[in-house]
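Down below is the structure, laid out as structure tokens.
Every protein chain except one is present and positioned as in the full complex.
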Amino acid sequence: MKRIVYREWSVAPHRYWALLGILAAVAGVGGLAALYMEHEGHWVTGMTNQVMWGVPHVFAVFLIVAASGALNVASIGSVFGKIIYKPLGRLSGLVAAALLVGGLLVLVLDLGRPERLIVAMTTYNFRSIFAWNIFLYTGFLAVVLAYLWTMMEHKGNPYTKHAGFFAMVWRLTLTTGTGSIFGFLVARQAYDTAVLAPMFIAMSFSYGLAIFMLVLMFTFDQDGRPIGQAVLYRLKNLLAIFIGGVLFFVLVYFITKLYMAKNTGLALFYLLDGGIYTAVFWVGWILAGSLVPLGIIFHPVRGKDPRWIAAACGLVILGGLASMYVIIIGGEAFPMQLFPDQTILASGFFDGVGGAPAHYAPSLWEVLLGLGGVAVAMLITAVGLRVLQFLPESLDDQTVDPDALAKA
Amino acid sequence: MANAVIRGSLLSVGLAGALCALAAQAAGDSHVVPGSRAATLEHCVAPTPFMRRNHMELLLHQRDITVHTGVVSTKYSIVDCVACHVSYTGEHKPIPINGEGQFCDTCHEDAAVQMDCFECHATVPVPAPKNGVAGGPHGGLVRDAVALSGSVLHPEGPEEGNRP
Partner (left out) sequence: MKETSERIDQQRRAFIATAAGGAAATVVPGVLLYTVAGAEPRSEPVTSAVRWGMLIDTAKCADGCSACVTACDEENGLNLQQKPEGESEEKWERQKSVWIRKVRVRDNLSGHISNLPLMCQHCEHPPCVDVCPTGASFKRADGIVLVDRHTCIGCRYCMLACPYKARSFIHERVESKLSRVPRGKGCVESCTLCVQRRDDGEASTACADACAREGHKAIVFGDIKDSESPLSRRLASMATRQIREDLALNTGVRYSNV
């Protein structure tokens, strides 16, 4: 590989400021939505005492999971020594940190009492995986910053492998912790399973890489920098593997749940008669989010076209949001089985009368808050790219891997 | 030299101001609202200057004790603070204690310290409902406050008197 030159993102100033302006506006609107929800109280949202985690948590968990996965590219370069990934390491770190900040922001702003964040940061119950996650999330930022330093500062280069290994272990722990937020809960049949931890790890790889690829392709395209086939095809095939990984865990999840008499109801709820949750699962997660992107990636013609590859990445992201919706909100909506083999005829607190799922309709404020978090993540990325040298000047085949070209 | 003179004069001005403030406190500019039970008493559960500086510490400490160990028989109960310091309208209706110009506001407005106690805690004494057993200390204090101020607050239903 030739020596890689990194340069700041240099699109025309007016376009850059326009981009910043749009992102700042979306972030600002998200902030105002959060302020409104905090001031009035959560009655303005669609969240209720039956579905208490809604669209903000869908976005927050998605962003946090994707953040952990976005660092994957850097890990493959630093820890596993795949040379072709090394030029991508810096961008990978930036995107990972940015996504995490965005996700954390949405999570914190949705609290019933966000002004008590200081309490959350100083008072801990260490039996709670949520408390551990607070450390894992904030620590992740510190770890990524250190990792970036080793990559970007010449003096730090000898330590990149060590920092990379540490960051990799940290993010796998973080994603395990995020999956365990749900996996540890005995209360709800949709959760209560150890397979959620590795499933979340697989999802992080998939969604993080999809976002990373979109950012890479967009920034290079805007700045006229080339991405060669060697890098692009490598990344898209990797994405296919990760999508497959998620599908595997989904399959295992459902086969296991279907096998157990007590969980058959839940499995069929997701697969057949869950109304919107079934629709979002099949159309959003499986079809649009997994099978169609796989189809694109392995298509002999479309799979080689950067625009189609970008479309596949976009679909994976939408599928990711759909997956979070199904898991989190679907899991809450499914009636809690308080009396197995009995039917609840009436309840003063919406206990799934006649097996009916809980009602939830997202409000505008929740969606705005979620989008605001995405905008903050993109804003941080945009500013970082412009100010520091995260992006390689070129990723074309000659720069990246002359040997591959010689073989071809 | 000039620096020393400036610093010296600033220091003296500051000292004088501090002394004036202390003198004012000692001279007893009371923040207790007329019409409240507190207005009839010499001082609070501790001397006024102590309470002014430390009431938050007392409340913070006591609330943990009450919530975690159940001890409610204490002179630092916020419920009793409210019952004693709340004032009443001409028609003997209690005025919410965190209202403008009321007891808490007179200091907290100047000090620009926002308090959120009354997002959860009742701003007027609201007695326990009478459906069987009569209330304990909080109910008792309300009855006493009621007797002292001649209010016609009913101990049965908390329908009135609690809206700001």
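Every chain is named by a letter (A and B) in the order it is written, and numbering of its residues begins at 1.
Rule of thumb we're sticking to: contacts are C-beta pairs under 8 Å (C-beta built on N, C-alpha and C of every residue); 3 or more make two chains touch, one makes a residue touch a chain.
This structure is a prediction, so every number in the text was calculated from the model and none was measured.
Of the candidate positions A:L141, A:V252, A:I344 or A:L388, contact with the hidden chain is made by A:I344. Interface note: of A:L35, A:A131, A:V195 or A:L388, the residue touching the hidden chain in the full complex is A:A131.
Although one chain is not drawn, the whole complex shows that of A:L172, A:L185, A:L268 or A:L388 it is A:L185 that touches it. In the full complex, chain B contacts the hidden chain through residues 15, 18-19, 22, 26, 45-47, 49-50, 63-65, 67-75, 79, 82-83, 116, 119-122, 125-129, 131-138, 140-144, 158, 162-164. In the full complex, chain A touches the omitted chain through residues 38, 40-43, 47-50, 52-53, 111-114, 116-117, 119-120, 123-125, 127-131, 134, 181, 184-188, 332, 336, 338-339, 341-351, 359.
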